[in-house]
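A single protein chain has been omitted from the complex, and every remaining protein chain is retained in its original position.
Order as written gives the chain letters A, B and C; numbering starts at 1 within each chain.
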Amino acid sequence: MDIIRVQDRAIEMGEALEAIQDPAVGGQALFLGTVRNHFEGRPSWGLFYEAYQELAEAEMAAIAAELKAEFGVSHVVMVHRVGELALGESAVLVAVSSAHREEALKACQAGIDRIKARVPIWKKERWADGATDWHDDPDASSGETPL
Amino acid sequence: MDIIRVQDRAIEMGEALEAIQDPAVGGQALFLGTVRNHFEGRPSWGLFYEAYQELAEAEMAAIAAELKAEFGVSHVVMVHRVGELALGESAVLVAVSSAHREEALKACQAGIDRIKARVPIWKKERWADGATDWHDDPDASSGETPL
Amino acid sequence: MRDITVLFFSYAADRMNGRSRRYAVADGTTVETLFNEKLAPVLGDAIGQFRFSVNAAWADPSRVLADGDEVAVIPPVSGG
Partner (left out) sequence: MRDITVLFFSYAADRMNGRSRRYAVADGTTVETLFNEKLAPVLGDAIGQFRFSVNAAWADPSRVLADGDEVAVIPPVSGG
């Protein structure tokens, strides 16, 4: 079973593991992206994520279809969280299952790479010094570190 | 925190996720190897795993140290189960966390590859036709499919 | 005339001081024309900085807008 979803509640690993379960499957690869306390050396207190939900879910579904076609994986879960996230909380989960481990691991890597490159979701860093910056903003107000 | 363990009870994902949690960590990669209902086209009912526990845990600890040195990952969990496993049960879990996703994913892949290549653990297939074969046995009794 | 809704995200929403705006545009107006005439003066960025969707599907800047279309201005993404 696949799950493709942008949500504002916490990401649940158990739901994903259940979805990709399959008696024909021998390898399950999962990637969890979590909010960390620094970005390029600058201390952070957390992240705010926003998405264009409808297009984001459509693009994640397109990526999931690519992973099945390219790597032959059986099931794909892609969940991205939006809203205010505290340190240590999970922002994104990619989980895939496949008959063989190599395909599962490669598909998982491709999945997170493509989500980061293509899915219309944006994050704003809440710096520990109180400033905030969208990661993609070419004119980010605080120029001490490259965004 | 690291966990390196050969055990005969079921593998728990929650324990691993807790161990690799860290406020400085942005990526967590996990691989779960599960018992599947076929091997090279031949139907299977499950697997029996046996380990040389003391040496297996020492070798997994050596691999964990390599992953930290080579990929700079922060925490490593490697748990391998032994005994009779039913279809769909997890035989091995590798979980790593790192500041960045690339390192976490590469280390996870290297971790499972090295476990399979080096750690003294063996599996016996319980074929659906009732026969059993150690995967490594050069004289596996049933020669219909290459082991 | 066509009645077009435009959605903004991330720093584009900050600069537009809102997450959506409505515009009336002439027949035959493309995404590119809409952007250059109505949005660029406020956003202050070149069209090449953005991707676009129309009705929640990716769209080329040359796309001709129809009445009721919902256009989204998509800054470089930073999810994950």
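Just so we're on the same page, a residue touches a chain if its C-beta (ideal position, glycine included) is under 8 Å from a C-beta of that chain, and two chains touch if they have at least 3 such contacts.
Keep in mind that what you see is a predicted model, and the values were worked out from it rather than measured.
S.K.: Of the chains that are displayed, which are in contact with the missing one across the whole complex?
M.R.: Taken over the complete structure, the missing chain's partners among displayed chains are B.
S.K.: For the chain that's not shown, point to the residue among B:Leu17, B:Leu30, B:Val73 or B:Ala91 touching it.
M.R.: B:Ala91
S.K.: Across the whole complex, list the residues on subunit B that are touched by the chain not included here.
M.R.: Contacting residues on subunit B, toward the hidden partner: 33, 49-52, 54-56, 58, 80, 91-92, 112, 115-124, 134-139.
By our rule, only the chains that are shown with their structure count from here on.
S.K.: Using the contact definition given at the top, which chains are in touch with both subunit B and subunit C?
M.R.: Output, common partners of subunit B and subunit C: A.
S.K.: Closest chain to the protein's overall Cα mean, using per-chain Cα means, please.
M.R.: Centre-most chain by C-alpha means: A.
S.K.: Can you name the chain that lies farthest from subunit C, using the mean of each chain's Cα atoms as its centre?
M.R.: Greatest centre separation from subunit C goes to chain B.
S.K.: For subunit B and subunit C, what's the span in angstrom between their mean Cα positions?
M.R.: A distance of 49 Å separates the two centres.
S.K.: Where the CA atoms of subunit A average out and where those of subunit B average out, how many Å apart are those spots?
M.R.: Roughly 24 Å, centre to centre.
S.K.: On subunit B, where are the residues touching two or more other chains?
M.R.: 101
S.K.: Tell me, which residues of subunit C touch at least two other chains?
M.R.: Touching at least two other chains: 80.
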